[in-house]
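With one protein chain held back, the other chains of the complex are shown just where they sit.
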Amino acid sequence: MAIEKHAPQAVNPAMFCAGCGHGVLLRLIGECLEEYGVEKKTLVAIGVGCSCHLKTGINCDLIQSPHGRAAAVATGMRRAEPDMFVFTYQGDGDAYNIGIAETLNAAYRNENICVFTVNNTNFGMTGGQMSWCTMPGQKTTTSPSGRDISITGAPIKVPELIATSFAPAYVARGCVAGPKEINQLKGFIKNAFEAQLNHEGYSMVEVLSTCPTNWGMKPLQAQKHMLENVAPYYTIGEIKPRKGAN
Amino acid sequence: MGDMVKGNIAIAEAAVRAGIEVYAGYPITPSTETMEYLSARMPELGRTFIQSESELAAINIVMGVSACGRRVLTASSGPGISLKQEGISYMQQLNLPAVILNVVRWGNGLGSLDASQTDYLRETRGGGNGDYRNIVLAPSTVQEGVDLIYEAFDIAEKYRTIVVVMTDSGLGQMMEPCEYPDFREITKCSWGLDGSYSVKRGNFLGRDIQAESDAYITKVREIRENEQRWFAAGLEDAECVFVAAGMPGRVMEGLIEEMRAEGNKVGLIRPIIVWPYPDKAFAELRAMNPNVKGFITVETNGEGQMIEDVALYAKKNGFGMVPCYAITQACGVPKDDMVKEAFAKIVRGEKKEVF
Partner (left out) sequence: MREIVFAGFGGQGILTAGLIISQIALYSGNNATWMPAYGAAMRGGTANCTVHYGEGKVSNPGQQKPDLLLAMNEPSYKKFQGIVRPGGIILYNSDMIGELPPTKEGVTAVGVPCNTLADEVGNPKGANIAMVGAICKLLGDFEYQAGIDGMNDMFRKKGKNKYEALNVKAFEAGYNYVG
């Protein structure tokens, strides 16, 4: 029997750069919104940065939050509308630099929301500045000689921080690369959806992504770089599995 | 007549009766009684109370609730209100209503806990980045605070704007008898997000900024036209018109009676809403009394802030050459004697006008 695939109606082709991982993640979220039947009862809080492309990229009620505050905005949405599906979509600079307080405190309160963060190791939208996820030695427009972690601190692992410090329902880190990684990521996203829909509490899925434009690489080269150099530091897998799940 | 109630608590209860479904805030003296009270009161009614990690988070939670078309309150003072400016500016851009209680405390930075009007200019000029004004209500008694915050949510929703209720630590901490209005039925605003994506977003790269600005200005003009509110006394024959709001306003209500009884031709304009400023009060004054020789504000701040509005609206309404003076006391409740002595100096020509 032939399997018929259709593009999810909840998302549109967005204006991400060629080879960027955002589009794949957005597609996976769109698929899950349909599969769980929540595409007409979803509220989204996005950040500032490349995530703002969701304004055209997703057909859901959405607020573009002030830089870093998406988890707080989502908290308000969650408390105002207990029956809706609520998620945030942010980059690493947004969620982990300027928004680390709001990100951690939403996890701390165990808000029943899904938090999706795209870790592409820099501030992409504004032209590739150093973020807290920038790799040691990585050149950005604000670390032109390569990131010197003796001055800046080392790359931050927020999912691990949340998984070990608080009591979230689910924390995982996936990766947008080949089909294997993407299928694995889809599984993580489904767990995050289910955690919220089952009222288990807070979930975070961090998604390692390429940023060919700001990394100064071609898409395939960027993917290779991500798998060989970034993924070993930011371990892929479930960091805090759901209770009762295998 | 009701029992003695603290301003901060009375205003919180009035907001509950106005139908707030969520309160989010961070404690700071002298506004904290409001959130302490709501921390028990909201769950009692099956509503939501959130002690957030910061003022930034609080105002962004407020944004999330407001986006869903639900009534929501946050309260703070001094540096806490400064932190909220980011969210307020965003909410104004998104046309999201909310009511914010600013129990003003004196000063810059940490400042002090004293009652003051040092935030006047910030509140009436917007406060965050951008081109917007918040509607600013300035109650002078606990009962007026109750009545105004109850109405503030209607005003906020009517124009989809931020309404600031500006009290001070004096009105917040003092007790006075007051009566509460009835409970309002809780409803969700029709435009509130419901997940159905019924209102489509435009392409943000193709924005028409001039059109957005024009639409906002249309709204601002409507607010200016409809929402001026003030109390006036003794204007018919006043040679000197006092202008005072909030705590100094109530002081002057009593004091001008005393001063008039002592033979002074003085009157009072007490703005109840300080933005939009009561332009019409000055227009009516101009029409009824051509003999005004001076305007005097009474304010609790350094060299007067509201004096700037008085000078602007005096000029606009044909009082261009009439001098405007400010009688100020940095903090606390203005003392009757202090005001009278400063007034005597003005009359003797010993105190220079500001404008």
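The letters A and B name the chains in turn, as written, and every chain counts its residues from 1.
One rule holds for everything that comes next: contacts are C-beta pairs under 8 Å (C-beta built on N, C-alpha and C of every residue); 3 or more make two chains touch, one makes a residue touch a chain.
All values reported here derive from a predicted model rather than from experimental measurement.
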Chains on display which the left-out chain touches in the complete complex: B
Per the touch definition above, residue among B:53, B:336 or B:353 touching the missing chain: B:336
Full-complex contact with the absent chain, from B:36, B:253 or B:353: B:253
For chain B, the residues touching the chain missing from this view: 1, 3-4, 29-30, 113-114, 169-170, 173-177, 250-255, 332-337
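Operating definition for what follows: only the chains that are shown with their structure count from here on.
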Rounded Å distance, chain A centre to chain B centre (Cα mean): 41
Chain A residues touching chain B - in the complex, by the definition given at the top: 38, 40-43, 45, 52, 55-56, 59-63, 65-66, 69, 72-81, 84-85, 101-102, 105, 108
Complex interface listing, chain B residues touching chain A: 21-22, 24, 48, 50, 52-54, 56-58, 60-68, 70, 72, 86-87, 90, 94, 193-197, 201, 203-204
